[in-house]
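A single protein chain has been removed from this complex, and every other one stays in its place.
Moving on to chain A:
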């Protein structure tokens, strides 16, 4: 099944073309990484998929054109986390996670038993129960990122879009957060599209990698297909060497 069917997608800002004629199908039920150099358009593509940026071209999500979805229906099927999470002034962890129920109850609907269940399950799944009654802004970076993930989980969406979710974390928390995302997807048949800077993290935690270069699709495939010196050279324009770890997974380093 196709998650996103993208056809001839372009995004222009005055004086520059950010995305240029991208045609691409993203598969369902997989963890997909978007990689590329700075300014390659990977974040823009993610924002287009999240309907945060307007674009020319045709995009269908789960077989329906993007423009046909009503905002709350879309949010029930798809959750988006921007690169910089805003300060949640004066908000408790429990309250922030509960905001993920907005697509279900709307502005005036009752916060019912199903909403309570979804919030409790999301907090458990992301392991944020221990600090449920603390202020979000007092948490450490890794804890806070898990809280925002819990909010997305409470949304009960089948698809997660994440824009560089690990860019502000140390390496231990990077692994922790990506492992959590991977587990969430594989255990619950969710799909995820993640913008990542680190090609080795992408290879280790993702099933499918899409590489952009200067606003165009450079290549896509499994980690094994992309973590090769010639492919990486084509994507980043830099000679790369691929080493093998003991367990057989490849690791790319600048040559």
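Definition applied: a contact is a pair of C-beta atoms (placed from the backbone, for glycine too) under 8 Å apart; a residue touches a chain by one contact, two chains touch by 3 or more; residues count from 1.
Please note the rule applied: contacts and distances are computed from a predicted model.
Between the listed names "Secreted protein", "Cytochrome c oxidase subunit IV", "NADH-quinone oxidoreductase subunit K" or "Fe(3+)-hydroxamate ABC transporter permease FhuB", the UniProt record for the complex's undisplayed chain reads "Fe(3+)-hydroxamate ABC transporter permease FhuB". Within the complete assembly, A:91 is the residue of A:24, A:60, A:91 or A:120 that touches the hidden chain. Touching the chain that is not shown, out of A:107, A:172 or A:244: A:107 (per the contact rule at the top). Here one chain is not drawn; of A:5, A:24, A:135 or A:251, the residue touching it is A:135.
Of the options A:72, A:114, A:183 or A:233, the residue whose C-beta touches the omitted chain is A:72. Check A:4, A:61 or A:80 against the missing chain and you find that the one touching it is A:80.
Although one chain is not displayed, chain A still touches it through residues 50-52, 70-76, 79-82, 84-92, 95, 99-100, 102-103, 105-108, 135, 137-138, 155.
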